[in-house]
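Have a look at the structure below before the remarks.
Shown here is a partial selection of chains from the complex, left in place.
Chain lettering (A, B and C) follows the sequence in which the chains are written, and residue indices restart at 1 in each chain.
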C-alpha cells in the first residue's frame, strides 16, 4: 500500500469533488474507486484522465461491453493487477458473461503467443496487408 | 528479413501442405500468409499453432470482428509490427469500420495510460471488485 | 515471499560484506535494502550490479533526482512493484516533491498512451527526425 493513501470525498477540495461528483453521476455509483481517490493527489491529472476515460468509453461504433473487454485485454497483457481487477468487474457489469470472458482470455493468450512467434521467426509483412 | 526465408507450398512436405490446405479452406484464401510459411520450419509448432488459432478465433460467445479487435489490441500493446499489420487487415475483412478502429485505438491508448497511473500511484484493489 | 530469503550482514561472507559496506558508506544508510540481501545469493551479480548502479547513478550531466525519476518512469512502465516502491522512496529522498511526482506520472502515462497510438496507426518516421 502506498504511504500517501486515498483522498476521501469528505477531505477533498471543491475541484476534486466536482470530478468525483461527475464520476458518480455518470456511472450511477455511490462512491468512486480507489483509482480516482489516489489520482486526486494531482487534481489536473484526475480531471484530464476522467474526461478522457469518459469520452473514450462512451458507447459509439463499439458498445460498452466491447470497450471494457478491450481495456481488460490490454491490462492482462501488461500484467496490471489493479486494472485487471477493476476492468473484470466493469466488463461483467457491462454484460460480459463467463463464456465471453473465457473466449476473451483465449484470444489474449493466443495473441501474446503468436506475437512472439512472429518476432522470433522475423516474419516480413505480406505486401497484401497494405493493399 | 530472416536468412531462413518462407517455405512455399511447392517446396513443402505433405505434413506442412495438410496445414496449409486447411488454412486456405477455412479462410477461403488462395495462399497462406508469411507467418505460416515461416512457422513451417517447425511443422509441430505450425500444426499446433494453427489448430489453436482456428479453435480460439471461431465465432462463439464473441463474434469474429470482436475477436480480431482484441487480437489487434494485444498486438498494438506489445508493439508487434507484423501482427499489427496482419490483424488490422483481418479485422477490417471481418467488418471493422474506420470508426470502430478509431474507437479501438482510443481505448487501447487510455488503457495503456491508466495501467501506468495505477502502477505508479500504487493503488490497492477495492474490496468491492471481488464481491 | 521467496523460499530463499534475504542474506543478513551477520550471515554474509566477507565478499558480500564488502559490497554491503560500500553500499552503506556510499548511501549513508545503516542497512541495505532487501534487493541487495536477495542478490547476495549470487555474489558476482551482487558486486557487478552494485558497481554498475553506483557508476550510473552518480550525478553527472544529470543530477540525482532526475536520474531517480527516470528509474521510476521505467519501473512504472514495466510494472515492477518492488522497484516502484524503492525508487519512489529514493526519488523523494533525492528531492522529488509531490508536484514533481504528479508531473512525472502524467508524462509516463501520456508516453505509454501515445506509444500505442503510434504503433496502431503504423506511423512512419519523419525524415526530419534524422537530420
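Quick note on the criterion: a residue touches a chain if its C-beta (ideal position, glycine included) is under 8 Å from a C-beta of that chain, and two chains touch if they have at least 3 such contacts.
Just so we're clear, the structure is a prediction, and the values are computed from it rather than from any experiment.
Participant: Whole-complex copy count for this homo-oligomer, where the file places 3 chains?
Facilitator: Across the complete structure, the repeated chain appears 6 times.
Here is the rule we go by: only the chains that are shown with their structure count from here on.
Participant: Report the inter-chain centroid distance for chain A and chain C in whole angstrom, where each centroid is the mean of the CA atoms.
Facilitator: About 27 Å separates the centre of chain A from that of chain C.
Participant: Whole-Å distance, chain A centre to chain B centre, using C-alpha means?
Facilitator: Whole-Å distance between the two chain centres: 21.
Participant: For chain C, what residues touch not just one other chain but two or more?
Facilitator: Where chain C meets two or more other chains at a single residue, that happens at 79, 105, 109.
Participant: How about chain B: which of its residues touch chain A in the complex?
Facilitator: 1-2, 4, 33-35, 38-39, 41, 45, 49, 52-53, 55-57, 60-62, 66-67, 69-71, 73-75, 77-78, 80-83, 85-89, 97, 99-100, 102-104, 106-115, 117-119, 121-126, 128-130
Participant: Hey, which residues of chain A end up touching chain C in the complex?
Facilitator: My answer: residues 4, 41-42, 44-45, 48-49, 78-80.
Participant: Please output the residues of chain C touching chain B within their complex, sorted ascending.
Facilitator: On the chain C side, the touching residues are 72, 76-77, 79, 81, 84-85, 88, 104-105, 108-110, 112-117, 119-122.
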